[in-house]
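Only a single protein chain was left out; the remaining protein chains are all shown in position.
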């Protein structure tokens, strides 16, 4: 790259980023206020809670679940959810004998509008290289022990189709509201690196 | 690695190497004089001239050539040539319709006793990655243009068998002595990244 | 291209480490790079396949040492320069001025800049065309083989599936853009995308495959051929 600078406080990438932003402002390609808004959008509006809402609704509404499994994006749209980098969404359902887990080995494709931005580990070489070859081992290292009779389905989402894992609804959750159920669903459940739904209390 | 030191004159590798050598001396694993000798051996005694002698002999002595093609190492031993990192040697012969070229994609195996130590480019990622896939392009970039009717044979020497390319004897070389012929043969001819033998004058 | 980015199946990268307290953006500059890219995505400056391919063109050692948004910074800089929107020399100068804490920057001087872009120079971003339709060549349940191809440019067919046989699990029959050609402005080549299901033993061999494991991957029609042998 050859861009290394000797500035004591800032990484050279920070400096080049600032330079580009400053130039793009100056020539009217974009404004920093536009960028601020997008940053806030991803920091505040978008995130795993969006996906959790979708899953919780499917748990309590069998008709919605059917529509979600048939056309993920259309069902999400019913809840006002949608956005860039997801043009088709397949929801894949865990059962007692099936566990689903999602990766993108080629870059780090991820359903941004549904789960927010992917965490660093999802984009890491370790996750991308290992998940298609030894997911059982990776999951075990992350605390998800799966017996051999549980089939693992790895979804390598290298095309523009995005995937969302629907975890199993916990037993004895009849008393929980849709909103309370949504609270129990984490990003890791919906990627598939967590499986069991932990009920508070 | 985490071994980076702030010494102004020396690379951290130089410092660690010196440390290891000093320790190995101190505990009597080896002596620096032993190492000096081996360095001198590779700098002064071993090199492509050894291989060139073998090839030149084969050009002038058809019986030797037969023995060389049948058992490379045994024929080399007749000339007093041998040493570590070559336990079997196959000599592969260029013809007007065949060009041979050698690589080791996994590390950088090379017939040390016959050609000396491999050059940096032989050990480079570029050479190792490209030669098995696009040798015609690589050779062309290096000035060796081969028509499509010339078959290319790439020898990926990942086992302990080593390879030496025998270039074609130049035409009109009847007046040259064996020693004069040997002068014309370079390392690159015997790896296979050069083909034509240039006669001086 | 066969690059380090195509890392499915590689060993040697250590454990997966999850930081449960990770913020949305781990660096401020990373957040700017990502969000600038998002905004430019909508301006017709590049297409998504071109942007991905640009990242693949990083030197392999840079690819491995740069963070995810570091790679995006690389791609943004390079494409803006190539498109004659922001030149590398301009970034170099401005960055030097920032690094030396200059209060006032040298204003840009360039006159032949490709900005604003003309309407017909703008490129489409989307992944499939809703207004078009395609006729899929393969059916659900069909046995297919992934073509053994090694294109020098962008491709979305992973190395670890090439030459391997699997079953069509799902036909995604929308009119999908073929990334391998769009990345190089060689046409959209609209076609179906298939979710292909592979038994892990097919991919990794009997000795190393984990039990009861299936890998599903979405591949363009052009990357598949009927597998007559195993039908």
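Here the chain labels run A, B and C in written order, and each chain numbers its own residues starting at 1.
Methods note: a contact is a pair of C-beta atoms (placed from the backbone, for glycine too) under 8 Å apart; a residue touches a chain by one contact, two chains touch by 3 or more.
Note that the structure is predicted; figures quoted are calculated from it, not measured.
A.B. asks: So one chain is hidden, and I want to know which residue out of B:82, B:119 or B:170 touches that hidden chain in the complete assembly.
C.D. replies: Counting the whole complex, the residue in contact with the absent chain is B:119.
A.B. asks: Contacts of chain C with the missing chain: which residues?
C.D. replies: These residues of chain C touch the chain that is not shown: 1-4, 9-14, 56-57, 59-61, 64-65, 147-152, 163-164, 204-205, 207-208, 229.
A.B. asks: Residues on chain B that touch the omitted chain in the whole complex?
C.D. replies: 1, 3, 5-7, 10-24, 26-30, 34-35, 38-39, 42-43, 47, 84, 87-88, 90, 105-108, 116-117, 119-121, 123-130, 132-138, 141-142, 148-161, 188, 193
Keep in mind that, in the parts below, only the chains that are shown with their structure count from here on.
A.B. asks: What is the chain whose Cα centroid lies farthest from the Cα centroid of chain A?
C.D. replies: Comparing chain centres, B lies farthest from chain A.
A.B. asks: In angstrom, rounded to a whole number, how far apart do the mean CA points of chain B and chain C lie?
C.D. replies: 40
A.B. asks: Counting only Cα atoms for the centres, state how far chain A is from chain B in Å.
C.D. replies: Each chain's C-alpha centroid was found; their separation is 52 Å.
A.B. asks: Go ahead and note the Å separation of the Cα centroids belonging to chain A and chain C.
C.D. replies: Computed from C-alpha means, the inter-chain centre distance equals 17 Å.
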